[in-house]
Structure formats: C-alpha cells, structure tokens
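To start, the structure itself, in structure tokens.
A single protein chain has been omitted from the complex, and every remaining protein chain is retained in its original position.
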Amino acid sequence: MPLPPHLYTLADYARAAQARIDPAVWAWLEGASGDGAARRREEASFAAHALLNRPLADLRGGHTRRRLLGLELAHPVMLSPLGYHGLVHPEGELATARGCLETVMTVSTMASQPIEAIAQVAAGPLWFQLYVQPRREDTLRLIRRAEAAEARAIIVTLDTPAQPASPQALRAGFAIPRGVEAVHLSGFAPAPEASGGWYNPALSRLTAAAPGWDDMAWLRDQTDLPLLAKGMSRVDDAARLMALGWDGLVLSTHGGRAMEGAAAPLTLLPAMRAALGADRAILLDGSVRTGADVFRALALGADAVMIGRPQLHGLGVGGALGVAHMLKILREELELAMVLAGCATLDAIGPDALIGG
Amino acid sequence: MPLPPHLYTLADYARAAQARIDPAVWAWLEGASGDGAARRREEASFAAHALLNRPLADLRGGHTRRRLLGLELAHPVMLSPLGYHGLVHPEGELATARGCLETVMTVSTMASQPIEAIAQVAAGPLWFQLYVQPRREDTLRLIRRAEAAEARAIIVTLDTPAQPASPQALRAGFAIPRGVEAVHLSGFAPAPEASGGWYNPALSRLTAAAPGWDDMAWLRDQTDLPLLAKGMSRVDDAARLMALGWDGLVLSTHGGRAMEGAAAPLTLLPAMRAALGADRAILLDGSVRTGADVFRALALGADAVMIGRPQLHGLGVGGALGVAHMLKILREELELAMVLAGCATLDAIGPDALIGG
Amino acid sequence: MPLPPHLYTLADYARAAQARIDPAVWAWLEGASGDGAARRREEASFAAHALLNRPLADLRGGHTRRRLLGLELAHPVMLSPLGYHGLVHPEGELATARGCLETVMTVSTMASQPIEAIAQVAAGPLWFQLYVQPRREDTLRLIRRAEAAEARAIIVTLDTPAQPASPQALRAGFAIPRGVEAVHLSGFAPAPEASGGWYNPALSRLTAAAPGWDDMAWLRDQTDLPLLAKGMSRVDDAARLMALGWDGLVLSTHGGRAMEGAAAPLTLLPAMRAALGADRAILLDGSVRTGADVFRALALGADAVMIGRPQLHGLGVGGALGVAHMLKILREELELAMVLAGCATLDAIGPDALIGG
Partner (left out) sequence: MPLPPHLYTLADYARAAQARIDPAVWAWLEGASGDGAARRREEASFAAHALLNRPLADLRGGHTRRRLLGLELAHPVMLSPLGYHGLVHPEGELATARGCLETVMTVSTMASQPIEAIAQVAAGPLWFQLYVQPRREDTLRLIRRAEAAEARAIIVTLDTPAQPASPQALRAGFAIPRGVEAVHLSGFAPAPEASGGWYNPALSRLTAAAPGWDDMAWLRDQTDLPLLAKGMSRVDDAARLMALGWDGLVLSTHGGRAMEGAAAPLTLLPAMRAALGADRAILLDGSVRTGADVFRALALGADAVMIGRPQLHGLGVGGALGVAHMLKILREELELAMVLAGCATLDAIGPDALIGG
C-alpha cells in the first residue's frame, strides 16, 4: 500500500494511524495505566533538556553506527517488543520485520507470528523478548527457539506479568480477535492456581509464578546469548543482576502501561549509567518520538533507544514500508541533531551537549 | 441496583456519580473554598512523586494487612467522616456501612443515621468522628454513644467548625432537604451567643465555643478509645497533643473545603512522621484517587489513608455495592503498585520506592 | 440599587461588573501593559505560598484591627488610589467613599470628584495620592487641599507618570467621556515641552518634569502628614527614602499597567521588610482577591493591603453598597483564615503560618 502524504514526523504517523486503525485496537495500543501520568512524565523528562549546537567540527564521513552486544548496527534506534502485530496488519510481525532495516527488531513472546517465520523474512537481526514461564522447561523451549532462529540477544521482561488491561482498552471492549494469538505460548502450562495472600487472585497466581533472583542465575546458565533485563529501575537491583553475568538493561515503563506513576526512564538513566559503568548495555525505551529525543537519551548514557507504539503506527499506516519510513524519519532527525551538535559519531554525544531547561 | 458499566477507576466513579446525583447536592459534595486551589495543590503533591519498580522480590503470600490502633485491617484504605450520606442514597450511612468491607468506616457527628443503627449493619469496624460540643455533657454523650456502639477509635475534628458553605453550594442554592438531618445532635444546646471580637458574628460564637488545649486533656481522660486529631498541620502542635496521650493525627484539608490555600497533607507528611516517630498513627486524607496515591502516602509515612468524596460517589452510583466496588478498585490498584514495586507488605513501602519528579 | 444575587467572592464581583460596565470602560479598567504577564506573575506569587492551619488557639475576642500611621483601622484592607470613579458610577468617588467602611479610601489626584466633597461623605478616613506636579506650587496646592480635607496620609506615586494606555483600552477606543475629569488638576500648568533626549517626545517631557531625590526631601519638609512612596521596588532606594524621613512604601505594579514584566510585589516583600525594619509602613497592592491573599501578604511582612480594580467592580455592580459588600467579603475571608490559622490578631500572622508550594 502506498504511504499517505504528509508524513514528516512521528507525530504525523500517530495521527495517520489513529485514522486507520480500528478504535478498539487503538484503545489497546494507546491505553496506559490510570490517567496516563507516566507517559506525560516521560515527555516532560525529554523537554527538560535542551541541546547545544556546535558548528565547525569536522563531520565528514560521520555516521550513526553502533557496536552493541556483538552487533554492528547502522543506527541506535531499535524496535522494542510489542505483542500482536497482527492486530494492525494482516501479516503482523512479518511485515514489521521486512521494514526493520539495518537495526534490531525484538520479537515478543506475545508475537502473533512465530519467530522462525519472522527470521526468514527479517531485514535485520532479531532479538527475542522473553517472559519467564511458570515451568522452566517452557522457558527453555522459548530460549532454544530464539537461539535456533538466530536471535542475537534476549530481553527478559521482569515486571509486566502484572500489567493489567488499560481503562481505555476495557472501555472500548477490546479483545484479541479470533485469528490473532500468542503463538509462542501454544501448549504451555498456565501458571498454577495459588492460594492465600493477595486479595486479587491474579496477583496470587502471578507472584507464585514470578521469577526470582535464583531464576536470573539459572537463565544466565542456559544460554550464551546476551541477556538484558527490562523492568528494573533501581541501581542496587541492576548492580546485583550484572554481578550474575547479565549484559544490560532496558529502562522502560512499558509505555506507561504497567506501574501507574512510574518514574521516567530518562530521569533514571544518568545514575544507572554511573553505577553500571561503560561495559554494560543500557537501552532506553519510552516516548522517544524525535531524533532530538534519541540524542538526549544517548547524551545521558543510553547505548541505544527502543521504539514501541510508533512501530505499529508505521505498520498500520504503511505496512513494511511504513515501518521503514518511520525509522528513516528518526534516523535522519538523529543525524541532523548530530550534525548541528557537532558530533560525527554516537560516541561524541555526551552530557556536555545538553543544558537543563 | 446493578452497577453501570465501565467503572474501572475512581475517576470513572466520579463521572458516573455526577450524572446521577442531584446538581445541588453535587455542588455541595464537590464544592471547595474559594477557587479550589487546595484541591489542585493536593493533586500536584501526589504527581510530584514517581514510583520506582522493583522486580524479582519474593512476593508470595503478600498482603495489604495493617495493624492500627488495635485493629487488624485487611487494607489501609478507610472511609473518612462525611456528613449526610442520606443526600445521595435513601438508606444513607446504612448502605455505606454495608459496603465498607474489611476496613473502617468513620461515622460523622453529622451523619444522617444514628451510629447504633449503623453499627448493626456494618460490615467492618466503625470509628466515630467527634465535633466537640459547646457543653461538655453533650460531648460526653456523643463519646458514650460511640463507645456503646463499639466504635474502635474517635477522630476529633478540630478545625472545621469554621468551614463555610462553598461558593458552589451557595450558587446552587443547596440546602439540607427535609428528612435528612444530623441525628446525633438532636436536642443539643447550640453554641451560646458571644459578643465582642470578630466582625463576623458566627466567628465570635464559634471561637467562644471552640475547644482549647484544656479540652484535649479532658477528652483524653474521658475515654479509653484511641483518640486522633483531625485538622492539625504543624509539628509543634502535634507533638504537644501527643504529649497529652493522644494516639495520632489525620492530616487533611477536608477536601479543600476549610482553609482556602491550605497546604497539601502529603507535603506535610514526612516532617510530621519524623516528629512523631513510628508509634503514633498518622492518616492521610485528601485527593487519594488511585492505588499509586495510597502507595505514595504510605511511602512518605502514613499508616493508612482515608477516602472522602469517592465514598459518596460509590454510594450514589451503586449503593452498598458501589462503595464496596470503589474500595475494591483502590485495593487492587494498591496491590498492583506493591507487586510492581516489590513490596510484599505495607511495611516494605518506604521512601526509597519514590523519586521526585 | 439592590445587589444582584450570587456575589460570594471577588471573582463573582468581577464577573458581575463585566456584565454591567461599558465595554470600553471595562477595557480601560482591566487593561494592562503588553500581554498581561505582570498580573499573571502576581497571581502566581500568591499561589506559591500555602497556609498552615492551627486549631486549639484561644481566639476569643479576636479581631483584625491595625494601628497604622496614626490610624486605628478595623481591618487591614484599604482602597488604593484609582482615578475616574465617575466612569462606572454617576456619583463616582462619593459613592465609593460612602461604602468604604472602617478603613481608608485613598483619593487619587485623578479623581473625578474633589477631595473636599469626598471628605464630606466619607465613611472612614481618607488618604490622598499625589502625583508630583511640574510646578512645586501646584504640588503644594494639592498637599494643602489634602491637609484641609483631613487626609491622614499621602501616597506619592513615583513611577506611573510613564504609564501608557493599555493595548486593550486603545483597541476599544476608550476615551475619558465628557463630564468626567481629573478635577484636582484644573488650571494646573502642564509639563513644559522638553527637547533632546528620548525618541518618544512624551518621555522627554515626562523625564524633564519627573521628581528626583531632592523633591523627596522637599516634600518631606512641606507637610507633617505621613508620606508613603508608591512605585519603588529596590531595597536600596527604599532605605534611602526612609533616611529622608519618609514613613513607608506601597509595593505595587499598578495592577500590571505600568512596567511590562514587572516583579510581583509579594516576591519583593520579605526582603523589603527585612531592610526597613518593623517601624516603617509597607503596604502591598496588586492582585489581592481573597482573604487568604491578605493573610499571605501580612504573613510575609505587609502591614496592610490595598485593593484596586475590585473597588470599581463593587462600585459598578452596586454603588456604595457594592463597595461595602466587596470589603465585607474580604474581611470575613481574612477572619476565617485567621481563625483557621490560629491567629487572634494580625500581629500573630507570621511567616511560620505559610509553607512553600
């Protein structure tokens, strides 16, 4: 399908997507916990930092390449794991993967297409996002499938099992339609019933099955792939995890869908980088919408950023081409910010390129 | 009456209630002093604190139980004293009491049903809210009735005698309708006329009858029930009161109805907790609307929170069932926040779970 | 004329006045320099301070009396000088003076009624506001008229000669209508033409005729009445003026009409009080709209406040009765704030009754 006109920014993509996507699906995609405060907090965290321009630097041959966990990426904008791409495009993740040029697509445990099929058509490297399963053998099966499909790293999501449906999605009566399903989980054991404890039975079951620190050590022993944790915000937790041999973190609020009132990742980033040092990977996910946002995240310590909702905006508006174009916009905006800030490479982007206010 | 659909948050309850409650009663319920700045200040005080998530903690068997002043409560969300429940439901406080599951309902001196009748149907323990009366024998009668009805604590409101009708209520022509009255005060002596002093005669009468420090000592001698003061904001006053043997405080602006421009309780909370130590009860009342708000209050030092207007929203929308459902929403939101923050119990919720901004 | 219903706050008076006053006059009255930033800054300066309540104080016989410059005022809310009351009421300042109960009305040099006539009907003491005239004999005539009319103090406005018409007034085509004039200036010499200097000829004439420090010393020698300066904002200037024997200051932005972007008086107040000590009078004028605002000003160091536009709101809505009622609202709101803050007298209102935010 050809792209509609006047798509110059990711905000344009969001508007175009809202006009094309089924309202109930849109409510699911855009919904957030409570009144959406976490998303507003994220947006404010970017606006709190202004960029300083720097002319006259020699920028010939500049580029946005990034070495990261064994990959050589053309640019530091990756696709974060999002379930059920089939909700906005008949080919789902297959189309996304075709449009994800020169960077990483992260296949969700909740994908509506199997990682093997995605791998066959993917334009770039894949990562796999793992929800730890109630039974270790199920978790292992997911890891082995990811390895077999040549995923290059695994992001383990530690907090969203407790992610509830958003008020928007509930109000819109959203339900996963027939024909779209989380294919990776087919045949897996559900979490066992658990008694006692929490008033909300879902939480009793969830916390009984939730991974603990011993699972982190066990996971580390199961695979040689790089392992990143998503859903940590405290420095002490992160340091403890790195001491177990993990490779990095994804700072994220899951788009404001999980914890209501959650702290903005950009706010947490400098202290996290200071605590983990330069050798660990830190990715920032959440409300990145412009190249200047990417620049800010990198300046404050991120190795790369991950893009969530806009990938489905692009997919819904233009299929693989929409995904590719959305990434192209961000990539060119990032390059422009680098040129104006006098940074020929990502390594040149540091906190001295920003000023508060 | 069955609950209407799409009640997922307390904001949903407020909207549904506004559509059902008589406009003049709604003006009375939602009105506040002046231009409502105190309520906006309260809301901003919650938004100023973001939550930090913490996965991997062992949360099996987690719970929200709280020991407080001799009670073992299932969760730390209590109903604050509000007069005239009969304005939004024919059974008034009787329906509220039936819906107040596993926590405390506080019966107001201005209740439209007598505490004895409420006690007969209450699903959980009762507290009593006391306005000190002009004549000590009247005050004593109220205390004895509360004791006889097995109220488990008394909240003495110290500041709202000076609470005026809000501009909203005046503009709407609100008046207590025939058939709804403050039954506990039947036959009591009004405050005597007082001359001299204040320009506003109501203030002369009010200040002549207002309780003083000697009354606080006297009250302490009249009952073995725990005594909490509502309407203090200064640390020095609180310390002086605790030295008289009182048991705690309720920090509150009375929903922004009393002092125009009043400080937000959440802002006052950390210093108050530091001054009073861990042994005294501190409850926070005002603009708590989500589980994350409850979490913030507890993290900054509150033992529990009290809910005001939302109980009448629930009552007006769904009677006892509405009250119970409103509390269920908050309780489940609190549990979710605890799970995401890695807190298995309320005691695990501390200031390190929050970050400014 | 009877008062319309639903006048509970000064905001109500403003709305009612807008509905009754001629649009061009309203534009003149409400207009401000530039885009009105100074007024918004003033409003924000009040909102930046929250009040702390304090119950249990003995408030019997409390009052709002204030001794100030030889007067014993019933309350600390005075009428600031405003020209041309005849624009909103046929009797102009005569009606205002009848409604200004138990406090000071300040007669403007630009009044549309002579001070002698105002003095005959005034319900309370008068002050006189003086613009220094190009010829000293004219200035002296004004002072002598004020003395003869038993004005009790003189406010010398030092900055507004440079006050231009507001964009709102210009756009509305406002002009002083026939029959309304600045009667005190009848027959006075205008400022002489002045050449050279400023591009705007009005400023050349104005600065040539503007008073200087020597005039301040001369003025001090001409009268035994207390002298207050309006239009200073710097501590060093104020100290220098007090050293000449002046009695105090009125901190004001002239309702945002004079200097665009002017600092809010409440922001300047604490340092000014610290510099001048307790013996000099400091009045705060500008955007005081509630009793809580009066309380804040007193807490931060003002002896009293002055009310500008609301006096014409009251006058336009209800004549003398409207002025009196407007003052009554503020006075009762102030009393209520004092009772809730545990302050029996104005002297008890201090900075410890406020908290930032």
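Going in written order, the chains are labelled A, B and C, and every chain counts its residues from 1.
Quick note on the criterion: a contact is a pair of C-beta atoms (placed from the backbone, for glycine too) under 8 Å apart; a residue touches a chain by one contact, two chains touch by 3 or more.
These numbers come from a predicted model, not from an experiment.
The chain not displayed here makes contact, within the full complex, with A, C. Shown as candidates are C:Ala14, C:Ala37 or C:Leu140; the residue that touches the absent chain is C:Ala37.
In the complete assembly, the contact with the undisplayed chain comes from C:Leu158, out of C:Leu7, C:Leu87 or C:Leu158. From the options A:Pro55, A:Gly187 or A:Gly277, the residue with contact to the unseen chain in the full assembly is A:Pro55.
The hidden chain makes contact, of the residues A:Ala11, A:Ala148, A:Ala189 or A:Ala217, with A:Ala11.
The chain that is not drawn here is touched, among residues C:Ala50, C:Met232 or C:Ala297, by C:Met232.
Summarising the interface, chain A meets the missing chain with residues 6, 8-9, 11-12, 46-47, 49-64, 74-75, 290-292, 295-296, 331-333, 335-337, 339-341, 355, 357. The chain not shown here touches chain C at positions 34-35, 37, 41, 45, 158-159, 162, 164, 167, 170-171, 194, 196-200, 203, 206-208, 210-213, 216, 229, 231-234, 237, 258-264, 267-268.
Throughout what follows, only the chains that are shown with their structure count from here on.
In terms of inter-chain touching, the protein chains here are arranged end to end in an open line. Between the two copies, chain A and chain B, the Cα superposition rotates by 90°, quoted to the nearest 5. One inter-chain figure worth recording: chain A and chain B are separated by 42 Å, centre to centre, where each centre is the mean of the chain's CA atoms. Centres computed as Cα averages put chain A at a distance of 59 Å from chain C. Contacts with at least two other chains are made by no residue of chain A.
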